[in-house]
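Just one protein chain is left out here, and the rest sit where they should.
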Amino acid sequence: MIFSRKRHWFILILSASLILNGCGYKDIDKRFFVLAIGIDPAKHSTKRYLVSLKMAITRASREKPTDTIIVSAEADSMGEAVRTIKTKVERELDFSHAKVIILVDKVAKSGGNSGIIYWFTRRRDIQEVAWVAIGKPSAVRILHIMPKSERLPTNSLLLALGEDGSETPYIIPVYLFELKKRLIERGLDPLLPIIEVEGKNLFQINSAGVGNKSKIKLILSQEETKMVNYMLNMESKSAQWVERGKVKYIIDTQKVKTDYKIITPKGKKPYILMKVSLKGRLEETSRRITNGELSKYEETAEKQLSNEMKAVLIKLQKANLDPLGFGLRYRARHLNKDDWEKWKKIYPTLDFKVKAKVQISDTGLIE
Amino acid sequence: MPTMKVESIKKNILNKIGQPSSDLVAREVHTKEKYMEILYINTISDESIIHDKLLTPFFEIEDQQDFLTFLQSHPKILPFKDEQKAIEDLLKGVVIIFYQNFIFTFDSKANLAKVTSGTVVETTVQGPQSGFTESLHTNVGLVRERYPVPELTIESLSIGSISKTDVMLLYDSRFADPDTVKKMIDFLKTVHIQMFQSGEQLLDSITKHNRSFFPTMLVTERPDRSAVNLSTGKLIILVNGSPFAVIAPSVMKDFMSSMEDIYQTYWVGRFLQLLRFVGFNISVVLPGMYVALTAYNPEVFRVQLALSIAGSRTAVPYPAFVEVLLMLFMMELLTEASIRLPKAIGPTATTVGGLILGQAATEAGLVSNIMVIIVSFVAITNFVVPINTFSFTIRVLKYLIWALGTIFGLVGVVLGFLMINAYMVKLDSFGVPYLTLLQSKPKN
Partner (left out) sequence: MNRYFLYLVLINMFINAIIFVPSILIKYSFDGAVASVLLSIPYGVLMTFLYSKAITKYPEKGLPEILANTTKWMKILHIWFIQLAFFTAGLITLLGFLDIISRFVNPEEPRLILLVMYLAAIFLVIGMPTQRVMYFAEIVLFFSIPFLGFIIFKAFSSKDLSWDSIWEVTTHVFDWPSLKAFAASSYVFSGYINLIIFNRVIKGKLKIWNYVFVFIVGILNLFTTFLIPIGYHGADGAKEYLFPWISTADSLRLVYSPVERVIFLFIMLYMGVTLISVSVHWHVALELVKSTFNEKAKEKKKWLVLMAIAICSAIMVQQINTLQLNQLTEYWMILRLAVEPIYVLSFYFWAGRKIS
């Protein structure tokens, strides 16, 4: 119809929109893509934050196609900072590719930073699948890291945090939407990976911070991070150190699975039964171990694994933090309206029982 | 005088062939002493053979009995077996002779392969390679040869107020929808063209009725395609002096199919068809998509891709939509030029244009690298479509999507694409919905 009899309609529409046009069209080369956002506490003024944006500069040259520029501004809020930074650059800021958000631990530890997180989720152009992490010693330092291996700015961070790059149990990547969920969900507390500067131009991610609804309260060590990772069922490829008397050996894990139940027997102390199963093969030992002896070593590994795990659980419980979502599980299994209030009373008194099952299939290619 | 039996056989044969076929010749030949009737189809029989081998002896041999002996002893003349065989033979170019109480068949097949030329436009790797010729007579013969059924109906018309061009309408009366045939005849009668030279003109005049973007009749140079289409109930229009046949009703599926699909194995054929549909969509959408994505929604790309596009565009001094238009325009000129150029120079022009110009334009910073890739991609996908008239349509359509993409962004591209789809849904070709995806099967 529009093409045939009523062609003038089509022309009318086109001309009308041409007159109204001019909004929204912005060429890709007129934009600065913000790739990472860093938030530090302000140093030189009374403002609260120092916001730094890492932006990609694109060039036509083939040898060095992209470079980066880091622009910072001090402000009391994100919105203010971004407006200030806009006055410092010549192109339009485009946040649609901001894939990494780095908070420094001081900011994360000082309460009330959730307002900033809300700024990110409220804006339509920031991806929900951006990664959030804590930077040490400062967010700007992390932004300045440019490992030699990366061709595109921040690509190494993206690969480390994403599933497509390195696979290690020491990184617990957290998406922005996930953090926001953890900030508000009753019974599930925030958890953030910590990126540290290592040497001159490298970073290291091997710990995690756990917080309550307003600030980070506990920093987990490397091994504790791994335990949390096991319990979140996130990454199976890892290595487990075990010590049996004088013998030290490492299990290269192929599959780690955990499952837990909250058991509230009547009249008795409620407890959490955590079941872990770990499958793997020996990778390195300090003494020769034959395939026949493996069951002994499995036992030791089981004991050690359950002790380590229990220690982490108790540590979290002492701090009254719940990044694993026990509270949410409790709420999900109870029909009462006041289940959350009940849980708040139960959690500090809870016992943990860890049942570990380790299977070592063989000792690798050589016995 | 022929007996009743012979008379009834003659009637039966005429009845079977009985469609109004303008190339069926039934002739009575008299001399003082003798009387003979011959029946043949002039498009597939060689009339000079008939003249030399049959008519000349007929007039030279005076005696009735002598001529009968001549017929009986001639190596190419065989006695009549039964009606069915006679009809089959007739459709293959054999003359049926009724003489006295005898019926003979005389093999006078014309060697059409001698006069045909190879295909030029719709080339295939496998399968028949011959195309139509410029003679209407031969062309009908070519179709007859491939489609020897008595139900093939041939109607003769003339179009053109000055040129009075002979036009033949062919269809299989078993399969063709009578309404469609009527519509087509009415349409042909109402066409007002002074000089009618080629079937493609019909395309134009039917478009003026509908203002349609898409061709609703298929122009082909392949007799095998015509024959296959006849068996699916389509109508074929042959025009004197043109080596192209027009097939109607034709829907999208027909434009997207190459004769090769039949000559390939099943999965290969399916794959090729899928390839063409994908190519069609890419060709229409890609330029507009590029503008919409780079200028409105670069967040759709992966960050790595976004950065490399941005990088390649940094040196380009004008907005993306101008860049696309410029390159598309250049590509159209190249395509046009290489069609017009003599065959010997054609490839040179393409090389100069495609390689050197593209390279130089990028180096000079007039267009981005990625743009060159996109435009060549569009050009290549465009020519994946086997029927030319249809790929010309795509050439135009992509500008529509480009415009919508420039003004409305991603919404414009998606809705523009859907509007083209809706338009095709709305369209029909002589009563057949344009987007009928299933190959129409012979109706019983």
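Each chain gets a letter, A and B, in the order it is written, and its residues are counted from 1.
Keep in mind that, in the parts below, a contact is a pair of C-beta atoms (placed from the backbone, for glycine too) under 8 Å apart; a residue touches a chain by one contact, two chains touch by 3 or more.
If you're wondering where the values come from, they're calculated on a predicted model, not measured in any experiment.
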{"item": "Of A:Lys180, A:Lys226 or A:Arg244, the one touching the omitted chain in the full complex", "value": "A:Lys180"}
{"item": "Missing-chain contacts mapped onto chain A", "value": "1-2, 9-10, 13, 16-17, 20-21, 23-24, 124-125, 127-129, 162-164, 175, 177-178, 180-186, 188, 233-234, 325, 328-329, 331-335, 339"}
{"item": "Residues of chain B (touch criterion as defined above) contacting the omitted chain", "value": "296-297, 299-303, 305, 404, 407-412, 414-415, 418-419, 421-423, 425-426, 433, 435"}
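To be clear about the criterion, only the chains that are shown with their structure count from here on.
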{"item": "Mean-CA-position distance for chain B and chain A (Å)", "value": "62"}
{"item": "Chain A residues touching chain B - in the complex, by the definition given at the top", "value": "1-4, 7, 14, 17-18, 21, 24-29, 31, 33, 35, 56, 58-60, 65-66, 94, 96-97, 99, 125, 127, 152, 155, 158"}
{"item": "Residue ranges of chain B in contact with chain A within the complex", "value": "210-213, 294-299, 303-304, 306-316, 319-320, 365, 368, 403, 406-409, 419, 423, 426"}
